[in-house]
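Step one of this worksheet: look at the structure below.
With one protein chain removed, the remaining protein chains of the complex are shown where they sit.
So that you can tell them apart, the chains are marked A and B in the order they are listed, and the count of residues begins at 1 in each.
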Amino acid sequence: MSFLSLVRIEHQKVRRSKIFLILVLATVILWIPSVLNADLNFGMQAVGISPENSFFIQGFMAMAWFLFPAAMVVITVLQNQTERNDHGILKMLSLPVGTAKLCMAKFAVLVSFSAVQFLMSAGMYYISAAAASRTQGYAFCLPLFFIFKETGMMWASAIPMLAFFWLLAVCIRTPVFSIGIGLASIVPSVLMINTKIWFAYPMAYPFFVITSEYGKLAENLNTAPVRLVPWLPAAALITAVCLIISCLCFGRAERR
Amino acid sequence: MNLMRLELEKIRRTGFLPAFLGGGILAAAVPMANMAFRPELYTGLSDPPVSILLGANWQMMSMLNVLLIVAGACVLYYIEYADNAMRKMGTLPVREGSLFFGKAAVLILAGTLLLAIEAVSVCGCSIHWFSRAAAPSAGILKSFGFFLLMLTPAALLSLTIASACRNLWTSLGIGVVCVFAATMIPAQDFALTLFPFAMPFQTLGNHAADVIRNYAIAAAAETAVIVLLEVIILKVRRAFA
Partner (left out) sequence: MNIIETRDLTKSYGGFTAVSGINLHIPKGAVYGFLGPNGAGKSTTMKMFLGLTKPSGGSFVIDGMQFPGSRVQILKEIGSLIEAPGFYGNLTGEENLDIIRRILGLPRSSVSEALETVGLTPYRKQLAKKYSLGMKQRLGLAGALIGQPPILILDEPTNGLDPVGIHEIRTLIRSLPQRFACTVLVSSHLLSEIELMADHIGILNHGRLLFEGTPDALKRSAASQGYPTDNLEDTFLALIDADNRQRGGVR
């Protein structure tokens, strides 16, 4: 069985799970305050950022710091619950599919959901920017290419974090622990992006990327620039380690 | 009391208590780490040490608290739904609401445990880093009593959500979205900060006495409303069973 058809099966498993509802809800909740408080973007002279850039950056910072990681923790829980409730995993393990392949297919589904979340956010950004332009009489919309570049970069930088969450969900079987550790690990990223070892903390990556972009867009703000070394090697190492361990652990408890 | 003992027995091996212990230690580590890394930022300030410490760290600590409370509430009901235990409970001669009240007692107890660990840490920090902190105990007790009161509506609301949703992740998703929405609420807007999930972020140091009194009244009122909501949910569910 090809990897792609396995991914398709995994997508099928989360049907009717209202997962899109959660993603939509998260996106809507993210942008509503931005539209309501759009006037605050005109008072950013101290930072030296234009209102339209400020509108964009505030929304995506809120997303990258907490909402997006938290939504991903919830999705990993969902993926595992559908498998473990009613022992679906046992059936899967009794079928001729490699467990590592199965594990990776599920991770691929997680990555695809994260992409959907970013796409929705970009779409919702344009809707809310248009709404804010209306209410404030000021053009808030930024060029499409810029938005795609930024969301794309945040999404790519989130992959090591997703690998870590996936590791938690696979290896920690007690739901309260995997959820708790996942959510708790998000909170310190505010502290971590201000330290020299931020690259060792994957949960801080998307937030670091957008914060660094903030520094570029705001004249009077100094944020650490994105340096690919040692970030890229560290990220690749973390991702690989997390995925290898989760593939090794996947389904182990059920096969005992 | 008996209700609570039952619920305590049910959460064995779910990792509930270790999670709260671990979470409490993690949250307690926040002010310590902050003080250890950059003491110069805080030791020079003239406010009372407890206010400085809470002002610098409470946002992050309370965020951990609320997230743990949400996850804890979800697990308390997850064990009921996972293997149909809820149905067995439905056939036993107990009032339906008692299940909720037992769980609420356990969750608030767990919240108290969290806050107690954090209080010890804040107390320790103020003694270690601030020489003039002779007797921080009264201020700390007052602060953490206030935090417990502010945490209660959030705890009850997350339990109500968890009791309404059979699916662990649905209640978790709603809870997390609510916590996030709470972090987006501007602190100046009193009415908006009355959102149950936003209340735990409030500190005594930031408000005048009358505002604090209003928060306390609001917390009590919200608690009553949420309990009523749960009773209605139970009634409606039974009516449509």
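Methods note: a residue touches a chain if its C-beta (ideal position, glycine included) is under 8 Å from a C-beta of that chain, and two chains touch if they have at least 3 such contacts.
In this text the structure is predicted, and so the values were computed from the model without any measurement.
J.: Need the list of shown chains touched by the one chain that isn't shown.
T.: By the stated touch criterion, the chain not on view contacts B.
J.: Given that one chain is not shown, which residue among B:R38, B:K142 or B:R238 touches it?
T.: Going through B:R38, B:K142 or B:R238 one by one, B:R238 is the residue touching the chain not shown.
J.: Out of B:R38, B:R95, B:K142 or B:R213, which residue would touch the omitted chain in the full complex?
T.: B:R95
J.: Using the document's definition of touch, tell me which of B:D47, B:D83 or B:D189 contacts the absent chain.
T.: Candidates B:D47, B:D83 or B:D189; residue touching the omitted chain: B:D83.
J.: Residue by residue, what part of chain B touches the chain that was omitted?
T.: The missing chain touches chain B at positions 2, 5-6, 9-10, 12-14, 79, 82-95, 238-239, 241.
One rule holds for everything that comes next: only the chains that are shown with their structure count from here on.
J.: Could you give the separation in Å between the centres of chain A and chain B, each centre being the mean of its C-alpha atoms?
T.: Here chain A and chain B have centroids separated by 26 Å.
J.: Show which residues of chain A lie in contact with chain B when the two form their complex.
T.: Touch residues, chain A against chain B: 18, 22, 25-26, 29-30, 33, 37, 62, 66-67, 70-71, 73-75, 77-78, 81, 85, 174-177, 179-180, 183-184, 187-188, 190-191.
J.: Which residues, counting only chain B, touch chain A once they are in their complex?
T.: For this pair, the touching residues of chain B are 14-16, 18-19, 22-23, 26, 30, 33-34, 60, 63-64, 67-68, 71-72, 74-75, 78, 82, 167-170, 172-173, 176-177, 179-181, 183-186.
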